[in-house]
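A single protein chain has been removed from this complex, and every other one stays in its place.
And then chain A:
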Amino acid sequence: MAKSKSNQGASGARRKPAPSLYQHISSFKPQFSARVDDVLHFSKTVAWRSEIIPDKSKGTLTTSLLYSQGSDIYEIDATLPLKTFYDDDDDDGGNKESSKTKSATFPNPEYGDAFHDIDGTLLRPKWIYQGETVAKMQYLESSDDSTAIAMSKNGSLAWFRDDIKVPVHIVQEMMGPATSYASMHSLTRPGSLAVADFDVSTNMDTVVKSQSNGYEEDSILKIIDNSDRPGDILRTVHVPGTTVTHSVRFFNNHLFASCSDDNILRFWDTRTADKPLWILSEPQNGRLTSFDSSQVTENLFVTGFSTGVIKLWDARAVQQATTDLTYRQNGEDPIQNEIAKLFHSGGDSVVDILFSQTSATEFVTVGGTGNVYHWDMEYSFSRNDDDNGDDVQVAAPEELQGQCLKFFHTGGTRRSSNQFGKRNTVALHPVINDFVGTVDSDSLVTAYKPFLASDFIGRGYDD
């Protein structure tokens, strides 16, 4: 690996355009059994199921994508060439066999046929959340009771189970006419107030969702059971002084953070009283639009801003800084510094962030243009490991950017002029490394795996 790194260093001069060759890419425009009037009007989201079924005799690997359009949720099977994907499982081992297979796999300039099996068939909804618009889905891996949770645009939650078309549990939110005049507007013009989010704890026992209460200066978090009685609202927490809390993410079984429109990240424990454990304030760099936490390390998280700035943080360090009075007076704001700072070139705003579920150093960001950026922070970590202490060598922004931006996927939104990147339209596969599914506003579903030149070259030398 040392060799491969020096090699990377040598090719550090490699600049934009970032590499964008695909190891695999397949696209698919679904056709539906029911007539869909204007597909552009519906909001769409995607999420992967985590099951993968290898078939040695056919040389394929099957997995499936959950795709929502308005109130309907479809399941789309993807069949992938086994040799492109399977060797990832022993990626870390770096054994010879796998590196040989890899070196034999050259980037494929053609579009793949992952969706070949279902091309031409008319899709029927697997689940329907009647009267709601699905805004986010999450697959529940190890739950017997339900298969997936879907959130609607107004913050309602529905639990679905395989083979049952309607939700098995519901947490219904009233928004619009039923509540207040202010939110009537938000219903007809679903803009700033109809932003909701949820996340599931690592052991799947607890769900936290965030939503606006429909008023100014009032956003709430609801802690909901997902073990004995899914859908039971355990507690409601008010987030003071915020109108919208747009993101909420768990770090482990209990610790979670919420991110609100006052550019403050608040860290909570599901078991504590109604006050945050500690906060992280981010007044600069524009509007804080998104954040995600790593499920691999429990400590790392990434924040994204409307100006295109991306910051990587260590939650332990952020918390310690809140009580560290070495370089400040009591009463002054704590000095909380990120591990690394990156940016989308051209000021492309950050609309969504997805931390890899297979690697502690990789994450994906989605730009306002619909472009998908793949980052690997290994370079940054290898420079500032814990031993360096205070003597942190901060890499020059350009260099860091060049080393960490691994791949760049140009969104299909180019085909229509006014489409923008949206939250929850890009999904990272929970098991297959680097495998991404996206959906465009015109319903084009794409699944791709980047071809990483640096990996390839590194492996060549390892042989």
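Going forward, contacts are C-beta pairs under 8 Å (C-beta built on N, C-alpha and C of every residue); 3 or more make two chains touch, one makes a residue touch a chain; residues count from 1.
Keep this in mind: contacts and distances are computed from a predicted model.
The chain not displayed here is annotated in its UniProt record as "WTM1-like protein", chosen from "Large ribosomal subunit protein mL44", "Alkylglycerone-phosphate synthase", "Lysosomal dipeptide transporter MFSD1" or "WTM1-like protein".
For the chain missing from the display, the contacting residue among A:83, A:254, A:287 or A:341 is A:254, taking the whole complex into account. From the options A:41, A:58 or A:235, the residue with contact to the chain not on display is A:235.
Listed residues A:77, A:218 or A:269: the one in touch with the omitted chain is A:269. Across the entire complex, the residue among A:205, A:314 or A:442 in touch with the chain not shown is A:205. Those residues of chain A that touch the chain absent from the view are 203, 205-206, 223, 225, 227-228, 234-235, 252-255, 269-274.
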